[in-house]
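Only one protein chain is missing from this complex, and each of the others stays in its spot.
Naming follows writing order (A and B), and every chain is counted from residue 1.
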Amino acid sequence: MLTDYAFVAFFIVFGCFFVAAALIGAWFIRPQRPSRIKGDIYECGETTRGTSWVQYNVRFYLVALAFVIFDVEVAFLLPWAVAAKRLGLYAFVEMMIFVGILLVALVYAWRKGALKWA
Amino acid sequence: MTITPLHFVGVSALLFGIGLLVVLTRRNAIGVLMGIELMLNAVNVQLVTFDRVYGPERLDGQLFSLFVITVAAAEAVVGLALILAVYRSRGTVAVDDLHELRG
Partner (left out) sequence: MEYDWLSLLPHLILAGGAVVLVAAGAASRRFAGAVAPYFTVAVAAATAAAALMLWREPASSWFGALTVDPFFVIFAVIFAATLALVALLSARYAPLDGSDRPEYYALLIMVTCAVTFMASATNLVLIYVAIEFSSILSYILVGYVRGDRLSGEAGLKYFLYGAVASAVMLLGFGLLYAMTGATDLAAVAANLPHMGRSFETWGYVTVVTPSGGAAATLSPVFIFLAFGLILVGLGYKISAVPFHMWAPDAYQGAPTPVAAFLSVASKASGFAVILRLVLTLHGALDLVYGGWTKYLAALAVASMVFGVVVGIVQTDVRRLLAYSSIAHAGFALLGIVADTQLGFASVIVYLVLYAAMNIGAFGTVAVIGHVTGGYDLKDYAGMGRRHPVLAAALAVFLLALAGIPPLSGFFAKFYVLAALIDRDYIFLAVVAILASVVALFLYARVIKPMYFGKAEGEDVRRFSPAAAVALVICFLFTLLLGVWPQLLVAWAKAAIIPLLPRI
């Protein structure tokens, strides 16, 4: 048990050492003549415009909120699905009621235009 | 060294503490919300740990944590919606700026 963890610890230490050694070694060897051209974005990619701290569009939040419905639905569907055969018809009907209520919520969000991207 | 339930309790307590610290120090309402989520998940760790302690045929702890996940999601949705409403009306989500309600 202990040796297993020691191996992990050794791996971490060695990994850190390896990266550090490579970077420091390169820093010693390479010539250092910085210029503006070198600082530019290389080969692919656009030159940045403005700041990267932009506001996300509010629509993303709305979609995220609607997504949560189904995200959480699965958390309950999965345990039921695993034991569905054993639980029988009763649990099936209950699950359908649960899904039905969520469906009402989805239809409601749809009617309110929460799913429209415009 | 073996990993015992106490270690998991320690991890859970640490996570909870970090969450509480985030809640107390963050100015941004979304940051506070993230701290709250951390606190809830810390409890989840604890619940699942003790579910294991009390044996595989009783699933109380896992069941509880499943509901906690659901509640956390619902809370995050409502929290984000409220933060959005406040942001729309006053252009900031800093907790310190919420001081218009006074006696």
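Just so it is clear, a residue touches a chain if its C-beta (ideal position, glycine included) is under 8 Å from a C-beta of that chain, and two chains touch if they have at least 3 such contacts.
Remember, predicted model here, so these are calculated numbers, not experimental data.
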Residues in chain B touching the chain absent from view: 4-6, 9, 16, 19-20, 23, 29, 32-33, 36, 39-40, 42-43, 46-47, 49-50, 52-55, 58, 60-61, 63-64, 67-68, 70-71, 74-75, 78-79, 81-83, 85-86, 89-90, 95, 98, 100-101, 103
Absent chain, residues of chain A that touch it: 90, 101, 104-105, 107-108, 111-112
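Note that only the chains that are shown with their structure count from here on.
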Centroid spacing, where centroids are CA-atom means, of chain A and chain B in whole angstrom: 18
Contact set on chain B toward chain A in their complex: 1-2, 66, 69-70, 73-74, 76-77, 80-81, 84
Residue numbers on chain A that touch chain B, as the complex places them: 1-2, 5, 58, 61, 64-65, 68, 71-72, 75-76, 79
